[in-house]
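Right, one structure below, let's go through it.
What you see is the complex with one protein chain gone and the rest in place.
So, chain A:
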């Protein structure tokens, strides 16, 4: 059986050393590329627990919002603070799983080892991590020959190897079959249960319903709505989100 204690290294001891990473506060964040404003006046508060789902049509700025939160890109103006700290200061306490997993040209096991070694984690956790994502039997295979679902699960295991307090996922189940979607949702739910703050970008309304504690709806670079899932899913307040959830095409 999977031993949950193998997954993380003593969260209590870490909590005593460092200040809490949450809540996240974003105020009037603007992001421009060239002349185009891709995110405009984004203000957002994320509480300390649960799973936030970010939805919205293509080009709404979902992936960019994720990268801004994580600190991979800097806003043109506005503030992003994690418990008072700038994103770059807390990046190592977060992990981002990219839409297209970037796997190293090594074996599946070596992909995990790389992160455990680079981040000075307990190397013996590799087996537990691979078992957790159902890839232990593929440990010796080249990572880049994995199927789409397997590759995404390996990327997830690698992200979890860093013991993130916040886990960002950018459309982790796009173009995967239902079984793979289920496997990945179980891994995400498990992380959330263990207290990892999950921020998930998805186009899959069903997935959003299954996973979300709160929903951020982005439309044309602005936050059109941020509601608890229990309010959003019966009936979103904003018209664009209502159309989107009800399967009408929103541009």
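Keep in mind that, in the parts below, a residue touches a chain if its C-beta (ideal position, glycine included) is under 8 Å from a C-beta of that chain, and two chains touch if they have at least 3 such contacts; residues count from 1.
As a working rule, contacts and distances are computed from a predicted model.
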Chain excluded from display, named as in UniProt, from "Lactate utilization protein", "Purine hydroxylase gamma subunit apoprotein", "ABC transporter permease" or "Quinol oxidase subunit 4": "ABC transporter permease"
Contact partner of the left-out chain, one of A:106, A:222 or A:242: A:106
Footprint left on chain A by the chain that the document does not show: 67, 70, 72, 91-92, 94-96, 98, 102, 104-106, 114-115, 118-119, 142, 144-145, 162
